[in-house]
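Excluded from the complex is one protein chain; the other protein chains are retained at their positions.
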Amino acid sequence: MLARLCKINFVATLLEVRDLRTHFHTSQGIVRAVDGVSFDIKEGETAALVGESGCGKTMTALSVMRLVPKPQGSIVGGEIHFQGRDLLRLTEQEMREIRGAEIAMIFQEPMTSLNPVLTIGRQITETLEAHERLSRDTPEARALELLRLVGIPDANRRLSDYPHRLSGGMRQRIMIAIALSCNPKLILADEPTTALDVTIQAQILELMRELSRKFGVAMMIITHNLGVVARYADRVHVMYAGKVIESAGARDIYQNPRHPYTLGLLHSVPRLDQPRKAKLDPIEGQPPDLWNLPQGCSFSPRCKFVIERCKREVPPLRDIGAGHRSACWVAETLSQGKVSSS
Amino acid sequence: MRQYILKRVLLMIPTLLGVAVLVFFLLRVLPGDIVELKYAGTGTYAPKQAIERERAQLGLDKPLWQQFLSWIWGIVRFDFGQSMWTGRPITHEIAIRLELSVELALMATLVAVLISIPLGTLAALRQDSWVDYFVRVFSIAGLAIPSFWLGILMILVFIIYFRWLPPLTFTSFWVNPKANLMQLVWPALAVGYRYSAVATRMTRSAVLEVLREDYIRTARAKGLWEKVILVRHALKNALLPVITVIGLEFAFLVGGLVVTEQVFNLNGIGKLFVEAISQRDYTMVQSLVLLTSFVFIFVNFVVDLINAWLDPRIRYQ
Amino acid sequence: MSRTQNSKLKTQNSAIVEVRGLKKYFPVFSGLFTQRVVGWVKAVDDVSFSIRRGETLGLVGESGCGKTTTGRCILQLERVTEGEILFEGQDLTRLGDAELRLLRRHMQIVFQDPYSSLNPRMTIGQIIGEPIWVHRLLRDRGECRDRVEELLTLVGLNPLMAQRYPHELSGGQRQRVGIARALALEARFVVCDEPVSALDVSIQAQIINLLEELQGRFSLTYLFIAHDLSVVRHISDRIVVMYLGRVAEIADRVELYESPLHPYTQALLSAVPVPDPAVEAQRERVVLKGEVPSPMNPPSGCVFHPRCPIAVEECGQIVPQLREIRPDHWVACSRV
Amino acid sequence: MARETAIATKSFSGFSFLKGWAGVALHFTRRRPLGAAGALIIVIMLLAATLARLISPYDPLTTDYAAMLQAPSAAHWFGTDSFGRDVLSRIIYGARTALWVGFSSSFVGATLGAIIGVASAYFGGKVDLIVQRFMDLLLSFPLIVLALVVVAVLGTGTVNVILAIMVPMVPRCALVVRSSGLSLRQTPFIDAARALGFGHARIIFRHMLPNVMAPFLIMLTAFLGQAILLEASLSFLGLGVAEPTPAWGLMLKGAAVEFAETAPWMAVYPGLAISLSVFAFNLFGDSLRDALDPKLRVS
Partner (left out) sequence: AAEKETPRSGGELVFAVGGTPPSLDGHRETTFAMLHPVAPHYSTLLRFDPQGYPKIVGDVAESWTASKDGRTYTFKIRRGIKFHDGSELTAKDVKATYDKIIFPPEGVASARQGSYAVVESIETPDIYTVVFHLKQPSASFVANLASPWNFVYKAEILAKDPRWYEKNVMGSGPFIFVEHVSGSHWIGKKNPDYYMKGRPYLDGYRAIFIRDTAPRVAAVRSGQALIEFRGFNPAAQEDIVKTLGNKAVVQESPWVCNLTVSMNTEKKPFSDPRVRRALTLAIDRWGASKALSKISLMKYVGGVFRPGSEFATPEAELTKLAGFGKNIEAARKEAKRLLKEAGVSEGFSFTLKNRNVKEPYEVTGVYLIDQWRQVGLNVNHVQQEEGPYFNDLRQGNYDAGIDFACDFMDEPDLQLQKFLSADKSPLNYGRYKDSVLDDLYDKQSRATNSKERLKLLRQFEKRVLDEQAYQFHVLWWQRIVPHWAKVKGWKVTPSHYVNQDLRDVWLAE
């Protein structure tokens, strides 16, 4: 583990997102789905993007793929550097060549993410064909190999099967196979296990970890559950209302959270490894509407540590040491004890 | 699958029987009687016993249930009887018209397909652009312009500007394709345009809907070409509801083109329908209703088969 | 405080609900002329347990194992195929429509999906007020309105919310409305069908706290259905673990989490993630192989045996019966 | 000065009073300009129909044999027909017939269909099966035959035409509404209503029906256009309303065709009126469908 951590420091940055802004034009006004998000992913690293529903996780990933739904949504600012190239400056054709080949994506809903009228085999091979990675006759062989890789029994028969005959877990394996097919550098996994059962969830996550290690693929796992990624992530970025509010190494963030929101999140869930509490500590209030953000820090209305400044100024994401970044004015003075005593 | 087909075919029987019962008794409650109509048609007077005699001859003096049973018994043996009005065999009377009606329906459907699928897809791809607006206005105009009106305008234009009229009598395509097409192309265009409206709108909304599906996003994320995404992923799925709509329309066109047939003087099923009803030609109307219902059910069945063939989710049920 | 009183009550009082040999099979149709039944989805297959007055019984299991169906059968939203449901001693399966309708006010349900469990065409006030009005608990519009406001306050909502429509509320607020509706008829027994799993983590805790608080105030009995084991552990007194329509294990909370006996329960517990990388790194995982089989043709013998890490050959032949291994700890496994 | 500001504030407050509706209308117009255009034509039609007495220059029934078949002029903007009746006035009054026939037939038809569809979905099982079979039967029964039979039994006339148009709409609406009813039946709030001990009628009418409003409205607007067209077609076939009632289809029937060359105005204007109104209803209905539910399919 330690070795891995050390290694990361020397590895090059694969993806660098700077001040990304993606907005939606809706009847209520402008929805700032992604509102100045910055983070890095290093080669071979597994990063986690964590946050509540609607905070902009999916849109961040889609922005990286440049697949934000048009015409309502558009990327209005920022930079996305992937292997040194700014993805936002590429032509549509260049971007198409990157999608699937360099960066792959896995979606939340395994039930609807596969085309119901095409066979599994076809859906795998078409990616290969699109990127012309293989000669004419090998795609089937490669597809078969991929299916075996993701642990699908009876792979030969499954190739000519249709998605509706597979269970959710199986489909998610297919999605992983498709994502792996062109040996990408980075896989964006948008809540890959949320729709699955606990026991299946564990299967899929173990599989993903295993494969990413085997092929040295960097991964960004998006989730709303801090528990899910604790075991797998090297680095965790916490999002709240369109912004990354804290990012740090996995151990660091769980043991020494430096943002009241992360702190609250960790405390509000009951934990199996700790004695049962008489009462849970919820974060009071509701997440804000993205088209109508409060002044200053978006979390300030729900924050227990709020100070006057929070209501006026938006705290920047700043380095508070040892690769730990937090967007809180009082990040340094925050302590766990304070929360539990309150 | 074979069992499914067999089941569907057998399920047609009760529906057709229901239609038969309904039409038989509906006709008997219509005021006016075929025999009296036959004689009173031009205001001359027919003696009572002549009317009675004719009624007996047509079997109308028997109790209703007997008439019904003998009719059904005939149909079971594929004997549809004779037209009460002309006395000729119904199969013969219908066959002459059916060829025209089916051909016209096919041609109109073809026109509708050729118009609707490209236009609908285009409109969906360019949603809310002027192309989309144009397609929608064009297709809705097809719905809004009464077909009889369009037909009359066409004929007037032919007559006034070209001193020409499509042939008035039907020639089978196999006998003289040119004469056949000359007669049917115009009504097919008028009707096809009208029916393309529904199909265009269905194509548009189906494509729009499919484009919002998750698997399209997956396809994009794979880095596929837009053209491949459209044809392989979007259209194949979007066509399912479109085929259903087109099928239903086709079923309706066989026998439903009353006004168009009238305007273009086509000797088709629709015209026969109106005449038979106004003449109270019971046996004829019954057979026609049965025929059109059968076409409707049958086309539905075929559409389901096509859908099952295209959609594995249905196929494997 | 109230909790300790409750637990005292629990031991004294008899069961409020008793489920005996419950079976619910959904027919699968096919065939020629008539819709012949070609198979059965055995959603719930011979399930028995009882719920004691004032307690919270947790019901966990994987998706599709029959949790919801069990809950719906208890409330008679689904006619049972076989078995008895005793509510305060009365067998609900034998009651007619009209008799049931009268009993319904005593047992209510809170749904998983806060978005579709409220009629979008009615205001919050109407949604909560309607049952009061229909059951003629109050005959006066004004009183009714007061009662609605009281209920809203009770679940932590602003009484002014009565004028709003569900779509104007957030998920957590709607779930509170759902709870208020369940309380409107002064129900004694509430089935909570995954009431928090659609909510954000930060909101989940609010609702769980609310449910606990209400239980204390009105001495409610809950059947708490969930698949999140940490939540279930937090809220339940006793827990039923289901697998593929059958009960795998029933035990007291502490007992179950500290010494689970059924291999499935063990796997389930080990799969639950803990938000702490340090702990996770040390935890041992029992990752189950394979998928959950279809309830249409469940495996023979013990339904769990194809995935079971400790299965032996005879598991495929004999259906294990629920046995009381320790006091109040029941397991359906022949290898324990 | 003071007066001006007073007026200004007054009009401002008046505007804010209307803000809800005006806002919706404005939003609709911006998002769906085609639908708004349709709505505008419909509003004009409605005005013409309600104010017919005030705005039409002549009585639509008065014949004037001295002024037969006159071309459009200052006295008769749209000319006169073969009885010397003013075409414009007949078109204005015809809007009444069209709207009355259109609205009543499609409203009654769609409502009946919706109730049947919802009830069928709610009860499910045997009830559903029987209702479905019967609707199938009606559907497979040729539409024109139904219309002809109704007219044959009851004769021509507005009410009978309404009936003739309404009958075939019932199964079509029932079909669509049933399918949304089926998914509605599965939604928890219906279960909640049952769990609360509500009666069947209450659940159907108060909980299910209002929630199939979207398909209902869509079917309704689709039917409206169709009904106007059907009325015109039936009148054209001589099965619609009876002369001398002013009705567009009737104006096109016979005479207009006969005189299409010598007096084209007799045919052009009613034809335009039909096309324009059907066009408007479809345009509006389409946009409404898009606005209400992009996933809903109407055939």
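Lettered A, B, C and D in written order, each chain numbered from 1.
Criterion: a residue touches a chain if its C-beta (ideal position, glycine included) is under 8 Å from a C-beta of that chain, and two chains touch if they have at least 3 such contacts.
None of these values were measured; they are calculated from a predicted model.
**Student:** Determine which of the presented chains are touched by the chain that is not presented, and list them.
**Tutor:** Counted over the whole complex, the chain not pictured touches B, D.
**Student:** Can you work out which residue in B:8, B:38, B:126 or B:313 touches the chain that's missing from view?
**Tutor:** That would be B:38, which touches the missing chain.
**Student:** Touching the absent chain in the whole complex: find that residue among B:152, B:191 or B:257.
**Tutor:** Touching the chain that is not displayed is residue B:152.
**Student:** Quick one: say which of B:93, B:132, B:209 or B:311 touches the chain that got left out.
**Tutor:** Of these options, the touching residue for the absent chain is B:93.
**Student:** Kindly state which of the options D:112, D:182 or D:242 is in contact with the chain not pictured.
**Tutor:** D:242
**Student:** In the whole complex, not just what's shown, which of D:157, D:199 or D:264 touches the removed chain?
**Tutor:** Residue touching the absent chain, from the options given: D:157.
**Student:** By the contact definition given up top, give the residues of subunit B that touch the hidden chain.
**Tutor:** 30-33, 36-48, 50, 53-54, 56-57, 85-88, 92-93, 96-97, 152, 155, 158-160, 163-165, 167-170, 262-265, 267, 271-272, 275, 278-280
**Student:** What residues on subunit D make contact with the chain left out of this view?
**Tutor:** The missing chain touches subunit D at positions 61-63, 65, 68-69, 82-83, 151-153, 155-157, 238-239, 242-245, 253-255, 257-259, 261-262.
The rule we apply is simple: only the chains that are shown with their structure count from here on.
**Student:** Hey, which pair has more contacts between C-betas, A-B or B-D?
**Tutor:** By number of C-beta pairs in contact, B-D is the larger.
**Student:** Using mean C-alpha positions as chain centres, tell me how far subunit A is from subunit B in Å, no decimals.
**Tutor:** Distance between chain centres: 54 Å.
**Student:** Cα centroid separation between subunit B and subunit D, in whole Å?
**Tutor:** The answer is 24 Å.
**Student:** So what's the Cα centroid distance for subunit A and subunit D, whole Å?
**Tutor:** That gives a centre separation of 51 Å.
**Student:** If a residue has to touch 2 or more other chains to count, which residues of subunit C qualify?
**Tutor:** none
**Student:** Spell out the residues on subunit B that touch subunit A in their complex, using ranges where they run on.
**Tutor:** Interface residues on subunit B, with respect to subunit A: 128, 213-215, 217-225, 228, 232-233, 236-237, 310-313, 316.
**Student:** If we count contacts the way the header does, which residues on subunit C are in touch with subunit D in the complex?
**Tutor:** The contact residues of subunit C facing subunit D are 72, 75, 77, 100-102, 104-105, 107-109, 111-113, 116-121, 130-131, 134-135, 178, 181, 185.
**Student:** Show which residues of subunit A lie in contact with subunit B when the two form their complex.
**Tutor:** Counting only subunit A, the residues touching subunit B are 65, 67, 71, 96-101, 104-105, 107, 109, 112-118, 126-127, 130-131, 162, 164-165, 175, 178.
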